[in-house]
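Written out below as structure tokens is the structure these notes cover.
Excluded from the complex is one protein chain; the other protein chains are retained at their positions.
Naming follows writing order (A and B), and every chain is counted from residue 1.
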Amino acid sequence: MWSQLVTLWRVFMHLFDRTDTVEYPEQKPYLAPRYRGRIVLTRDPDGDERCVACNLCAAACPVDCIALQKTEDEDGRWRPEFFRINFSRCILCGLCEEACPTYAIQLTPDVEMAEFQRTNMVYEKEHLLIDGPGKYHDYSFYRKAGISIKGKGKGEADNESPPVDIRSLMP
Amino acid sequence: MANIIIDNQQYEVADGQNLLQACLSLKKDLPYFCWHPAMGSVGACRQCAMTQYHDENDTRGRLIVACMTPVTDGMRVSMEQPQETEFREQVIDALMTHHPHDCPVCAEGGECHLQDMTVMTGHYKRGFKGKKTTFQNQQLGPLIKHEMNRCITCYRCERFYKDYAGGTDLAAQSSRNKVYFGRQCDGTLESEFAGNLVEVCPTGVFTDKPFGDHYSRKWDMQAAPSVCQHCSTGCNVTLSERYGSVRRVTNRFNDHLNGYFLCDRGRFGFDFVNSEQRQQHISLGGQSVNWSDAEVQQRLKAKGTWVGIGSSQASLEDNFALQLLVGAENFCVADDPQSEHLLELHMAILQQWPQASLAQMEQADAIVIIGEDINNSAPRIGLAIRQALLNNAKQQVKNVGVPEWQDSAVRQVLPHNKVPLAVVGYQQGALAEQATIRLVADDKQTAEQAFLLANLLCEKSPKPRVSKVHSQIEEIAEVLKTAKRPLIVGGWSANNSAVLSAVANICKALANPQGMLCIAPPAANTVGLGLLMQAGYLANEAVESKLKSEECNLLVLDHTSDSRQQWLQTLSKQTNNVVCLQQLAQGENNSLSLPISSFSECSGSQLNYQGLIQSYSPASKPAGQCRPAWQWLVDLGKLQNIAELASVEHLGQLHLMMSKLFPTLAEHFTELSGRQFAMQSPRYSGRTAMLANQTVHEPKPFSEAGAPYKQSMEGLLPGQNDQHPLAYSWSPGWNSNQSNHKFRDEFRGPELKSQQGIFAVPNHPECFWFKWQASWSANTKANYKILAVEEVFGSDSLAEFAGAIQQLSKSAYVVVLPKVASSLNIEAGQWVTLDDHPTLFAVKISDHVPAKSILLYSPAHEAAISDGCDEIKVASKQKISALHKRQQAQQDVQSQQKQLHKQRLLDQDQHIPIQFIEGAM
Partner (left out) sequence: MLDLIIEHAGLLITIALMVAVLIPIGAMLVWFERRMLGFWQQRYGPNRVGPFGILQSLADLIKILFKHDWIPPFADKPVFILAPMIGAVSVLMSFAVVPMTPNLVVSDSNIGLLFFLAMTSLAVYSVILAGWASNNKYAMLGGMRAAAQTISYEVFMGVSLLGVVILSGSFNLSEIVLAQSELWYVVPQFLGFVIFMIAGIAESHRLPFDLPEAETELCAGFHTEYSGIKFALFFLGEYLGMMLISMMITTLFLGGWMGPWLPPIVWFVIKTLLLICFFILLRAALPRPRFDQLLSFGWKWVLPLALLNLVVTAAVKLWGGF
């Protein structure tokens, strides 16, 4: 009984404490650059789409809200023909960013994305794609990967020797 | 059985296998690369290292390679000690030294054996700091994409392509870390089994090119167990679907039929289901109409007899529904009298002689092929026969105490221990070139000699009119007498009933209980039609007279062959009401055509060459107004008040009715019903986004009423029930198709388990001799007898609607004897015409052409030429240039179509037809 009364007293005394509430729309809290908000697709340092449509983000997504289709362009790069995120399902968990092998998909500290229509929460590639490299400035997947694309032949990626001449008998 | 001790745990395993097979059959995770269950061991990659101990006191042991070590009773090994696990990790480390870091853009990614093994061994970081070796790729044609950087030199590709499939144009080149697997120069891979490289390669060196154009990861695809439609073998395949379109066909293991491999016609021919020519709307004389339109209704309700024409390309259910609708007495099963006769004969033989499965054929020790080009009519059977050719060599190495899975040992002794392969007939093809005994003869001579062969084996066997026995036939008789498990192969490709009769007679004359027979019918469900034929049918010749004599309507089940189209044109002159049920729009005429779903969009069953009933499940949903043919027929039954058919609401009821008529089928159909299997993998992605651009209200997954496979992630996973075919093959840690061993034994041991399944045609032990018929002796009067030959790509009319196959199809050619060529003054490669036939034929010259005959190949979509021709003329320059122009234009159209096709499919991905899904708009 005594403890109940003490509780009552303690709770009552909170009346004279300062409130902890952050008055959100007027008072913006600081969100770190690595905060998990709206998802974007970034470009590599040369300005090309980083996304290679490998589908790992879609596989990692626990709510299955990412759908995309791979296509291969004339220049030999893989790209998504469409890349759709249904943000009305997205839980902003960031697993897609973890899964992305090319740093293409990144989460941004923008969390204000409420809509009146659920259809407006469905973002296509043109809505997701930004102009810059996002958080990772220097990485370019095709410079590392051994696949040849237009402007980069076999043996021209980082840490590769030129293609071997298989007809040569020299050691 | 042998008792072995692995990591201090005792197991009982089958004798005669190697340790790797034993471990995998025990469902252990032992990494490996170069070993393949169908190709034996060579010990090239050293990945499956284990430690063997002398006895329980031995603590050090020695490293062994599991795939090269036979299991012996009481052997002690360890798999999880640091010694061998570290060694295995080093092996992967070395293999990965030059791996190009491109998994995200690799079509193998997600079903890559190398990925699985790398994870399994725990390797995660490249140890070597030097530069990576790189290679230039080759253009290997429209089916296979080459990316040599990814190679780990396991030699599986060469061993499959050269040793297993007999290809000659792919091999290892160069040495050391420059070893290169490819052709001598760019060019299309010649073997019709090249597609298997995609599945054989443990990494992404060889990938599926048409699939790559419209790619999806394995985990994202909804997969359904299906059956190949492109020949009568009935290979088990898996169809994979994503965003409403079928993406690819992969092998589905069936130990008695296709095993681990498919032919390219089956692997790439499925694409006809995505063809632009797929009919999607009801059409009347080329105009889209609706079911409820007065004219359509009037046509469908028309008075008079309805004559139905069945199709060997349609399922058993569809044909059965048609038979019910029109009545057995109005149901015609064949396009011409000859094939009707062949079918009758085929069914008679099938009732007397069970047909060998492919696995059984692989055990043959003498093979006689009579008048059949098995390599082109049923390529997978050809591949099985090729494996039988190793049997003597295997026996030889066994005799000296080497296990038969020691592949290099077997290959070493092979040249001196050939299995006798006799080929009688005019057919060309790779097997004929390997024949140890070869008799070149036209179909009539083939039949005569085959009758004589039967007579040599058993004197009671009826004789033909001729009596001159060729020396080769005598040789064959000797071979057959001594052989333990002889295999006789025949078929329809000679289009001659005498040949079929002769094959049956040889079987009877052999009187060898171990003897095997294989007769290849032309289409996937030919035997199914034969089964329905037993309930009665309308003779082919009677159709036209019937149409003439009374008021008739024609109801036709779709068949894409040219002969069917021609026949229909003649028939349509006799009646003005033709209703076609077709999946591919062909020809413009006055018929009413109802669009039907392909095998990838509905359930159905078919009988393979053995009469084995196999069912396929839908991988995708039908688009447009397409529906399964039997559903259209049920609706027709309602219009025409056919009570029995009109009461059918779902496939199960149709199955029940079939079971009443053919009780043997009942067991198969009851097996189908019951539990539900998931067709989507647990990793299936994008479920809440793929339709979001159309609706955010995530509709309920589509499911066919009563179907055992569910188009969702719910239901049983693969392997949870052995009775049902796997929808897809996946097991934790085993994402590639090598996961197969988790569901069944890898080991197709010396004792082959008997074939499971229901054979629709019951075998009667009593059999009779087929007599030589006088009509078979008739000779053609033409100067040159025309003998039709087939090609893997080009002869199957259905596969011709698949872009990749179309690209590989050859244009028409004739093969003539050198002396004929010189007398006519024509050279190989020249263009000629036959009589006044409009087609131009390229000339080939060969010694293996019967006298007074020419071999002729014309693609399935060009009009066939009848028996003989009198004149071979060099084509005029105008005609040739016109042909070149046409070919050029065709090529342009093809490449243009390919682009359009790709674009259309990509567009379609974003507009998945959802009208069939419950709860959608």
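Throughout what follows, contacts are C-beta pairs under 8 Å (C-beta built on N, C-alpha and C of every residue); 3 or more make two chains touch, one makes a residue touch a chain.
Computed from a prediction, not measured in an experiment: that's the story for all the values here.
Novice: Tell me the shown chains the invisible chain touches, ordered by label.
Specialist: Every shown chain touched by the left-out chain: A.
Novice: If I consider the whole complex, including the chain that's not displayed, which of A:Leu8, A:Leu31, A:Ile91 or A:Ile130 touches that chain?
Specialist: Candidates A:Leu8, A:Leu31, A:Ile91 or A:Ile130; residue touching the omitted chain: A:Leu8.
Novice: Which parts of chain A face the unshown chain closely enough to count as touching?
Specialist: Residues of chain A in touch with the missing chain: 4, 7-8, 10-12, 14-15, 17-21, 23.
What we mean here is this: only the chains that are shown with their structure count from here on.
Novice: With chain centres taken as the means of their Cα atoms, state the distance from chain A to chain B in Å.
Specialist: Taking the average C-alpha coordinate of chain A and of chain B, the gap between them is 43 Å.
Novice: Can you tell me which positions in chain A touch chain B when the two form their complex?
Specialist: 52, 54-56, 58-59, 61, 63-72, 77-78, 81-82, 84-86, 88-89, 101-102, 118-119, 121-122, 124, 141, 144-148, 154-155, 157, 159-164, 166-168, 171
Novice: Tell me, which parts of chain B touch chain A in their complex?
Specialist: Interface residues on the chain B side: 99-106, 109-110, 131-137, 147, 149-150, 173-174, 176, 178, 180, 212-213, 215-217, 219-220, 242-243, 683-690, 692-693, 696, 906, 909-910.
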